[in-house]
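Reading through the structure tokens given below for one structure.
With one protein chain withheld, the remaining protein chains of the complex are depicted in position.
Here the chain labels run A and B in written order, and each chain numbers its own residues starting at 1.
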Amino acid sequence: MSTLADLAGLESGEHEAARRYGRYIGWRLAQGLLVVAGAVVVSFLITNLSGNPGQVIGGSFLSPQQRQQIIDQLGYNRPVLQRLGSYLAGAAHGDFGTSYQTGEPALRVVLTALPNTVLLIGCAIALAVVVAVPVAMLSVLRRGSAGDRSSRVVMMLAGALPDFWIAIILVRLLSVNLSWLPAIGFTSPQSLIMPTLALALPLIPAFVRLLRGALLDVVGQDFVTVLRSKGFRDRFIVAHQALRNAMVPFVTLLAMQIGWLLGGTIIVEVIFAWPGIGSVINNAVQARDVAVIQAAVVVVACGYVLLNLAADVVVTVIDPRVRSGARP
Amino acid sequence: MPELAHHPADVGAATAVAERPGGATRRQFVWRAAGSLLAAGPLGGLLSACGADTPTSTASASAKPPKTPTGTVTVALPGAPNSLDAARRAGVGAFWATINLYDTLMAWSPGYTKVVPQLLTGWTASPDLTEWTGQIRPGVEFHDGTPLDSAAIRANFEYFLANSDFLFVPLPIKTIDDSRPDAIRFVFDAPYVDFTRNLTLLGMQSPKSISAGPSAIDQHPVGSGPFEFVSQTQSLIQLKAFPRYWNKGKPHVAKLNYQIIEDPGARISALQAGEINVVPKVDPSQASALAHGARTKIAAAPSWLVTYLNFKLVVPSVSDIRVRQAVAHAIDRQALLKALGFGYGTVVDSFEVPGIVGYQVVNPSYGYDPAKAKALIKQVGKKISLRIAIVAGDANAGFLAGESAAQAIAGMLGDVGITATVDALQDATFNANQLSPNPAVDALWLVDQPWFTGGPVLYGVTVPVFDLQKADPASWARYSALSAQMSQTPDGPARDVVIGKLQDLEASLCLSLPLFTMPQIDGLGKDVQGYVPDKRNFGPRFDDVYLG
Partner (left out) sequence: MTARAVQRHAAMRSWPRLQLKAHPTLRLGLLVLFGMLAVAAWGTVALPGAGQQDLAQSFLPPLSPGHLLGTDQLGQDVLAWTSAGIWVGLEVSLAVVSISAVIGISVGLCAGYFGGIVDAVIMRVVDVCLSIPPLLVFVAAAALLRPSMPMLILLISAVAWLPYVRLVRSVVLVERERGYLLAARLSGATRRRLLFGHLLPAVSTPALVLGSLQAGYVLLWEAGLSFLGLGIRPPQHSLGYLIADGRETLSTAWWVVVFPGAALALLVLAAHLIGDGLRDLVQQDVEIIGR
């Protein structure tokens, strides 16, 4: 029978752990904010790489008077530090200026396009995971066989194909020649298929490799041999015990991949005219729409930070050992 | 191989071309024939390469225009417009998107043969061409309900004058008289010969819009054209039929959308997949596939665009005329066209093309003569290496002024001993450097230049001419004198003579090398009827277009 003191002691232990966990999350959040702040500064640097953006904004065919008018209007006649200062001040409450092309707030332009890219990435990741998990498991169960080795090579080859190459060939085959799927834009759920394929294919080998490695670790351990001798079927063992172990590095890898994809879909989005962040960035770079470029960089950086933070949280849920105050 | 020049001449338009006496160059007679065919041709204006496709005329159209506007037409734009403001629009994207938004005082006839009143009903000019009066069409209103009157037109011109470098169209206006609401009178500083022609570029917008300011215009432009503005995003501009358009019964389409698809391959794919209806200026390599496609067809017409290789005289490597002549002789234009043109296009030996005032063959013209080129280079004595500038990407450049052509030209120059590399510049840099006096910029400029007013306005502003003042003041003096004379001489034989002298001077100085002209080939969905391509690549009007 636990005494009150025991109860109190137990609770205080949990409180202690919870407090440490909270501090850990808080610390990660603070780091994240710092990273975002750094990204905001970097976004300014990128667009000022080749001098004053006022000289190139809006692109072609502007007379000197018109250009000067625009420079004055948009404040590019001020010294660099002053511009940086006002940019940072604006960014602090979400004001990244207005898009030169449409007059909308730059942040809104980016955020409107963001869900389309997120959807595309989500589908690509989902497809890659759905393919990678059974392939990895099969690979482990049949490891060492000729079939396994050759299928690994084939898979690696599939992952070595450049995503833009896959994209243009898919478009030519499935859209133009066979008219099965829409060629561009986001008009129907079918529009998702080809861009998803183009993005997912290079991901699959990376996922398989990681899962396979993690699974192999577990499968080699003694306790699995013991379990096996008790008659559990191979598949059950591999699936349950091993996958759990593979989850931690897998989740972290996932977060990194998604983060990378957030800014890495430019070429595929251009080829499919997909209305996502990649297209927005490409348009903005072509039109020298400085405000939009800056907003896009910051939004993607935020996404990356949030994803990593989410991955950290998920990891601590999966693996309680991490939760007990272990500092990075 | 299909070629426009060989189209059957049964049209009876065997008009003789004004050939320069003593000019040892090929006849452009078939060009005139083709041009006349178009002028007399069906409203459909669908001219395809001979023997290959089924040309469509209104007589054989499968459907008639609908009674009320129906359907949506989507046009693919190669690049985002810089602005939708009539006074600031520049470049292909901006013009295509706004040509149906704004009407102009004068406009080109459907065959692009003459200039006819649009927002006016008629005009008169004083004999010395210093005064010009237009009768304003009654009953016209802008999309926001403001009526069109002389005060509105005056407001527009004052707005244009505030942006006086607009498209290099001069506006030497002394006074604008709007005392009578139904007529507008201009008084010029000096006789303005080309005013009527130049008016085709000046879109009229609502005075209320103008007073609201440029940002308001950019976000919601207001004109008096057959379509009015609905909305705009990063990749899509939406217009809809204007119910109170002055030309009753037009347009026939309910919605007109402009989808920005930067990637040329994506544009073609989208057309073939049926997702868009119109692709402007299709690469000739795709024209045949589109012409035979299940869902697609092409509309082709001789254009007013000429591809030039311009020399920047201030750059030391080409400041010597012998180098320029060597470059001219080194280029095998026929072979180039054969490899890149896929059967379309013609080599030109003139600065202009038929249909442009003063069109005539140029003397001297530089033929393909690599031996002569090598000899000239040897004479010069030093090693020549230069850069050829092109516009990166596809937004404003034609493909014959693009990467492949430039690489091919670089190869040909290499064959005669000139080291050439291709420099792809972004739009803004390209335009800035083209006019820059900096001797470190690129020496050769491959440009696709449109004679967008149908007249000689470009003579004042071609790239090489800018440099001439600095590089060769004596020739510049002669040039300026001729140029001034030309802009004062009304259209007619006398003007043609002056233009001839001007072109010959340019050719003898080897300031610019005309290469070829490519027809305007637009890709269409099979159900698009009534479409006439715009020779200027500024965007066709959709007044008569319908889906059927």
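The rule is short, and it goes like this: a contact is a pair of C-beta atoms (placed from the backbone, for glycine too) under 8 Å apart; a residue touches a chain by one contact, two chains touch by 3 or more.
Since we're looking at a predicted model, the values are computed, not measured.
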{"item": "Contact with the hidden chain (one of B:Leu336, B:Val416 or B:Val532)", "value": "B:Leu336"}
{"item": "Contact residue for the chain not shown (choose from B:Ala375, B:Ala424 or B:Leu505)", "value": "B:Ala424"}
{"item": "Omitted-chain contact residue, chosen from A:Ala91, A:Leu210, A:Met247 or A:Ala291", "value": "A:Leu210"}
{"item": "Omitted-chain contact residue, chosen from B:Thr133, B:Ser404 or B:Gln485", "value": "B:Ser404"}
{"item": "Sites on chain B contacted by the missing partner chain, in the whole complex", "value": "264-265, 268, 283, 285-286, 289, 332, 335-336, 338-340, 392-393, 403-404, 407-408, 410-412, 421-424, 426"}
{"item": "Interface with the undisplayed chain - residues on chain A", "value": "31, 34-36, 38-39, 42-43, 46-47, 49-50, 56, 149, 153, 156-157, 159-165, 168-169, 172, 176-177, 205, 209-210, 213, 249, 252-253, 256, 259-260, 262-264, 266-267, 270, 281-282, 285-286, 293, 296-297, 300-301, 304-305, 328"}
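Following the convention adopted for this analysis, only the chains that are shown with their structure count from here on.
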{"item": "Contact set on chain B toward chain A in their complex", "value": "79-83, 88, 90-91, 163-167, 215, 218-219, 232-235, 259-263, 265-266, 268-270, 272-275, 393, 395-396, 426-431"}
{"item": "Chain B partner contacts - residues on chain A that touch it in the complex", "value": "55-56, 58-66, 99, 101-104, 109, 112-113, 168, 171-172, 175-176, 179, 182-185, 187, 270-273, 275, 279-280, 282-283, 286-288"}
